[in-house]
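Structure first, commentary second.
One chain of protein is taken out of this complex; the other chains stay put.
Here is subunit A:
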Amino acid sequence: MSLRLNARLLSALETRSKAELALMVLPSLMIVAVVIVPAIWLGFLSFSVDGMPSLAHYQRMIDNSSYAAIFLTTFQLAGLVTAITVLVGYPATYAITLLPPRLSALALACVAIPFWTSLLVRTYAWMVILQRNGILNGWLLDGGLIERPLRMSNSFFGTTVGMVHIMLPFFIFPLYASMRSIDGNLTRAAYSLGATPTRAFFDVFLPLSKQGLIAGALLTFVLCLGFYVTPQLLGGGNVTTLSIKIQQNVIVYADWGAASALAVVLVVIVGLMLLASRLLGGRATD
């Protein structure tokens, strides 16, 4: 008797788990409707002119030399910002891991608080600091270090400074997590085997934090490639990145096809980079 009851209950449970599975289909449908369909539509736009299939948008990128300059600027900026972020961020993160727990929590808060502050506010803050009659120029003039104000905003320099500041948390947090997961006894073991602290760092700590370093640097680089607000405001029209060009194509020329083509190229480049890093990373851990 009870066996028959069990069978009925079990089959009811089975039905329920199927229903739960069906329920989970809804969010994925939403993602398809809101993200994937528009993306495909944009991709489609990039391959058409006036409703006819065409490669004109891509052809223009090759023919018009200004596009090459834009790509170059974008990658130079992303590369430089990433390099500075790594050079500043790695030692900073390492120092945070060495602090006693309470101080390291405080240091992380100092990284997180600007991270939570609006991107726009931080960019404007940098404008206030870097502009011609801004704070930094004021100090330098008062100190007699310079005779005329330096041009720091509306430039590649200003953009780089602002972006490094904004990117640092994106680099520091994943790196911190990866450094924290390194067993402290490993460096101790290296000491006990005769390694100087410097040697232990390069032989043991650095290789073990490499994964976090690469992940953080890659994240920084990819975010930089698509960065719009900071190059626009701190570049002051003198730094034209891909994202700025896309915005111009849409707002100024109302050319969605041209904008989409740039976006497609950017997506493909980022995709290839992620793939390459996956392959390289995979080899490193094997």
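Operating definition for what follows: contacts are C-beta pairs under 8 Å (C-beta built on N, C-alpha and C of every residue); 3 or more make two chains touch, one makes a residue touch a chain; residues count from 1.
Here is the rule we use: contacts and distances are computed from a predicted model.
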Taking the list "Deoxyribose-phosphate aldolase", "Na(+)-translocating NADH-quinone reductase subunit D", "Exporter of polyketide antibiotics" or "Spermidine/putrescine import ATP-binding protein PotA", the UniProt entry for the undisplayed chain gives the protein name "Spermidine/putrescine import ATP-binding protein PotA"
Consider the whole complex, including the chain that is not shown, and state which of A:Glu20, A:Glu147 or A:Asp183 touches that chain. A:Asp183
The one residue from A:Ala56, A:Leu208 or A:Val250 touching the chain left out of view is A:Leu208
Write down which of A:Leu150, A:Ala195 or A:Val250 is the residue touching the left-out chain. A:Ala195
For subunit A, which residues reach the chain that was dropped from this view? 183, 185-186, 188-197, 199-200, 203-204, 207-208
